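Sharing a structure with you now.
All protein chains but one are shown at their positions in the complex.
This part shows subunit A:
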Amino acid sequence: MSEEQENNRNVGDEEFYSLRLFIAGASPVSTRALVNIKAICDEYLKGRYELNVIDAHQQPLMVRDEDVTALPMLIKKSPSPKKKLIGDCSDKEKVLKGLGLRF
């Protein structure tokens, strides 16, 4: 397992992650999502990620341009492929899979 994990890490090692998180104000689920994703990023992508947190209510145009439907939504802008993760990021395995850190 450790070997496999090592491989996975190596794949994403050099890449810089640009993430954008849309939340709906300070709703409980939004807060939860923010906390969860920060924890995951700090654990797996330390030092090589940027996380933009956007309040959807404040930026409706951006919501439209990014084709946001469900909230909270985490968009992985880079590396490609572009991926959208919806939900409060409580399912860590799925988040990692979505970020391309797990296959």
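Miscellaneous remarks
As a convention for this text, a residue touches a chain if its C-beta (ideal position, glycine included) is under 8 Å from a C-beta of that chain, and two chains touch if they have at least 3 such contacts; residues count from 1.
In this text, contacts and distances are computed from a predicted model.
Candidate names were "non-specific serine/threonine protein kinase", "ABC-2 type transport system permease protein", "siroheme decarboxylase" or "Sugar ABC transporter substrate-binding protein", and the UniProt protein name of the unshown chain is "non-specific serine/threonine protein kinase". Considering A:19, A:45 or A:85, the position touching the chain not shown turns out to be A:85 (whole complex).
Counting over the whole complex, subunit A has residues 22, 24, 27, 29, 32-33, 36, 56-57, 60-61, 63-64, 67-74, 81-91, 94-95, 97-98 touching the chain that is not drawn.
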